[in-house]
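Heads up, the thing below is written out as structure tokens.
Note that this complex is displayed minus one protein chain, with the remaining chains in position.
Letters A, B and C name the chains as they come in the text, with residue numbers starting at 1 for each one.
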Amino acid sequence: MNNNIVKIGVVGCGYWGPNLIRNFVEIPETEVVAIADLLQTQLDHVKGRYPQIQVATKDYRDLLELGLDAVVIATPHHTHFPIARDCLNAGLHALVEKPITLSSHDAFELIQIAERQGLILMVGHTFEFNPAVHVLKGMIHSGELGEVYYIDAVRASLGLFQTEINVIWDLAPHDISILRYILGTEPLNICSHASSCVQEGIEDVAYATLQFPNNILAHMRMSWLDPAKTRRITVVGSRKMIIYDDVENLEKIRVYDKGVKAIRRTDTFGEFHFAYHYGDVVIPFIRSEEPLRLECLSFVESIQDGTTPRTDGYNGMRVVQIIEAAQESLMLAGQAVTIKETPTMELEEGGGRSVIRA
Amino acid sequence: MNNNIVKIGVVGCGYWGPNLIRNFVEIPETEVVAIADLLQTQLDHVKGRYPQIQVATKDYRDLLELGLDAVVIATPHHTHFPIARDCLNAGLHALVEKPITLSSHDAFELIQIAERQGLILMVGHTFEFNPAVHVLKGMIHSGELGEVYYIDAVRASLGLFQTEINVIWDLAPHDISILRYILGTEPLNICSHASSCVQEGIEDVAYATLQFPNNILAHMRMSWLDPAKTRRITVVGSRKMIIYDDVENLEKIRVYDKGVKAIRRTDTFGEFHFAYHYGDVVIPFIRSEEPLRLECLSFVESIQDGTTPRTDGYNGMRVVQIIEAAQESLMLAGQAVTIKETPTMELEEGGGRSVIRA
Amino acid sequence: MNNNIVKIGVVGCGYWGPNLIRNFVEIPETEVVAIADLLQTQLDHVKGRYPQIQVATKDYRDLLELGLDAVVIATPHHTHFPIARDCLNAGLHALVEKPITLSSHDAFELIQIAERQGLILMVGHTFEFNPAVHVLKGMIHSGELGEVYYIDAVRASLGLFQTEINVIWDLAPHDISILRYILGTEPLNICSHASSCVQEGIEDVAYATLQFPNNILAHMRMSWLDPAKTRRITVVGSRKMIIYDDVENLEKIRVYDKGVKAIRRTDTFGEFHFAYHYGDVVIPFIRSEEPLRLECLSFVESIQDGTTPRTDGYNGMRVVQIIEAAQESLMLAGQAVTIKETPTMELEEGGGRSVIRA
Partner (left out) sequence: MNNNIVKIGVVGCGYWGPNLIRNFVEIPETEVVAIADLLQTQLDHVKGRYPQIQVATKDYRDLLELGLDAVVIATPHHTHFPIARDCLNAGLHALVEKPITLSSHDAFELIQIAERQGLILMVGHTFEFNPAVHVLKGMIHSGELGEVYYIDAVRASLGLFQTEINVIWDLAPHDISILRYILGTEPLNICSHASSCVQEGIEDVAYATLQFPNNILAHMRMSWLDPAKTRRITVVGSRKMIIYDDVENLEKIRVYDKGVKAIRRTDTFGEFHFAYHYGDVVIPFIRSEEPLRLECLSFVESIQDGTTPRTDGYNGMRVVQIIEAAQESLMLAGQAVTIKETPTMELEEGGGRSVIRA
């Protein structure tokens, strides 16, 4: 595809959709041509702000016949799959909100359709476009942190309660996608614990422990029921420690030059003493850029250049597989559940890109 | 016993002992008569500051023959049991640092000896004497918080690494004793996960989930490897939410008048909407009193009045039992372990107080 | 005027203008018909976002002939006066950004024109529409704070340097308008001190002390050169103390129930002791509303109902008079300068509303 304007339709104008619309409206290479939502009030609200949008419809299928290049899907989670399937089948590139689907089987089907059609399938794991997360990943991979010991992630607030998915499906995609991205490896297994405080049968408070290769433990706390809005990831390495606090406006990352080493005494057999190290704290300057804008730009770039986006369908499916394992662990009273192997993709055409990766 | 001066010996003058000595020196009803420690430098250091202490010895057994009333034991954990046993057998009341012993069997033996001898056995669960914890307990029990939904406890810092016990044995006694105290119930089971980052075989990072009656979930995060010193307990109720942050000097407790209710719609079957409530935050004034001083005063009062201290041997044993279950869960890859029934105490004398409680 | 749509033109589309445009676009009772700016890029930027704006011109005088009802002026400060004068003379209501003019003489002329024409003249003292400031005023006037002792205001950051006005003209309008509003009185005199660090002759760091009636001292710190963005007002009363921190997102106001009283001893002549009182801190819940939107709504309401806005031309002139006194104090090496009496308005028509107030 050349660098012509990318014509975009947005399905879902509720809570998150307008943020996507605002960003695509402000990207010169894209034009938001059409929107769809079941509620007329949402359509009117968006049209009122962006009169340049040409089509506003209650039926997303109307968007399939407008000559669009791509759709952005920000609808209720259980509708991601059928809408994305229809759009891909109609030849449109698709950016789907997280979680990409509510089953890895469905995600795999989307991947297969996109491959067959030669289309971009991308999932809205916004944090992988967050400059602070890039700094975090950079510090891990440069070796500045030393060996990664463990990671603790907390995502809590008095949140928006949902009735169709629990807090794990709602919040874990963020932290799982961050963990996979910054570590560059896949978790081996997961244990989870949860409680349903407000609605029977819908967990609103959950904890999960993930085992990553190299003996790295990662723990996630997720809660819709917390008085203080918290979005914090602590990465502890053998040389330095980092706190990434996404609630902070300016000082999102703090790098602590501190740690401890166990040193075997030479004079006695098997005994240790501990050498503590305390140094400066550095708060690196991070350019303030809206991660969602970077995500939208990445989608457009992938469409224009035919490149695989960072958060492609496979990435979306992988996160769903891990959440499925977490759900299974809940059923098994917290027992560790091994995370499934990625399905092998047997494309009829033969020439397709395989989703199996290192 | 009448209100005569209580003569005290302190065994262990390392990290924590001097704090106990300072407090007992300043209580008019007590006199620190003797101290014991294996290291002469520690003895000299304490003697230099408190020249009025009459006996300083490397052998704690010397303290058994000085006509003391009570001993305070702040030695390495594995020595708590033999030292406490000897002191109780010698007719001395005992205040033992936490954890009271490294096995519930040993704790039970201490309880039995104390019962037989008619002596006070107390464990140093200092937080049960913390005015902020009292405020927390009061708000739960008055109903101000509504139904308790769940509790999240974090205790982390770049801590003092230990070689004989792991982070659970080191830090969990604090939060377990707080949880039992503020809820007034016993946990049913526990799951735990941990990692040994710095020393092989000694966990320095751990997570545990406790199930309490009335469907109350409690989660503990414990870490010797964290850049930010954190001692925070979040109690979420159906009406209000509390954060107790013990690192704060003045504003330890914040009461958030906020929450959410799921309301069943009357017009549709089975659907909910959510009513959010946002109100003021109140930071109650809490009188600044050193919890350790209140603990020491309580020990003296129990000795003088023959009353059972709040943190008696049973309390100490209960906490050890819970940690034992946590350890067992670690061995079982995080499986839930039911917490043992309290052993029934069959005292030969018959007339003894039973340790079996509601 | 009836409740017809108010047709609005906005002059100045630079830093602040777009915020005003956004708000007026979203108010159903108003329509932004035209915009003016010297720079085509600014016009294009705004038009791109709001294609419904009909006229975009480089000459604000074009706006005088479009049948508008009102103009909003957010241009460089020295142009406020001539533009507002022309607009009022053309029969348009005017909302002028702060400071309303760069001399009280000019402000008075605007007031007189508006009076003669029966038009609304309003100044953009946004903080008088800030819900947190309303809470502050309410607590002072209800007596909850007791007698007001003093007020300390800080407004500092690494700010937007200006070349035509100094930091006092830039920042003092905010705090002076807040002080007048919450106290409900006029300052008697002002002393000021300043330094020109970055540009010769343009003060970028300044301090001012205002004396209000009832012996109330108010102090303002203003700085374009501060590493930490600070917008804090401390109001100390005889019963309670308040900190209003506008940088905080949620917890803007903290009410401290603490204080001290000097108590004359009855047994000795003339001696005092001090009774300290320490109580709870309360952080009142404040509904999150954009102050600028409330300001814009107030402008529209005044136009529709013919009522005097809270921040009318007189209010704007008063603030300018106080800044003029501060400037004079700078020339006099910090000597106290009495703040001018408000000029008496002698309207020829006789029937006009007098600007002289209690």
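Here is the rule we use: a residue touches a chain if its C-beta (ideal position, glycine included) is under 8 Å from a C-beta of that chain, and two chains touch if they have at least 3 such contacts.
If you're wondering where the values come from, they're calculated on a predicted model, not measured in any experiment.
The residue touching the chain not shown here, chosen from C:Val10, C:Val236 or C:Ile322, is C:Val236.
For the chain left out of this panel, the touching residue among C:Asp44, C:Glu271 or C:Asp305 is C:Glu271.
Among C:His141, C:Lys261 or C:Lys340, only C:Lys261 touches the chain that is left out of the view.
One of A:Glu164, A:Glu251 or A:Asp305 touches the chain omitted from the figure, and that residue is A:Glu251.
Per the touch definition above, the residue from C:Asn215, C:Asn249, C:Ser288 or C:Thr307 contacting the chain not shown is C:Asn215. By the touch definition given at the top, chain A reaches the unshown chain through residues 251, 257, 278-285. Taking the complete complex into account, residues 149-150, 152, 158, 161, 163, 191, 193-195, 197-199, 205, 207, 209, 215, 217, 219, 221, 223-228, 234, 236, 238, 241-243, 254, 256, 258-262, 271-272, 274, 276, 333-336 of chain C touch the chain not shown. Summarising the interface, chain B meets the missing chain with residues 25-26, 49, 51-52.
Everything below uses one rule, namely that only the chains that are shown with their structure count from here on.
Distance from chain A peaks, on a Cα-centroid basis, for C. For this pair, chain B with chain C, the centres built from the Cα atoms lie 55 Å apart.
Rounded to whole angstrom, the centroid-to-centroid distance between chain A and chain C, based on C-alpha atoms, equals 43 Å. Per-chain CA centroids place chain A at a distance of 40 Å from chain B.
Annotation for chain B: no residues touch 2 or more other chains.
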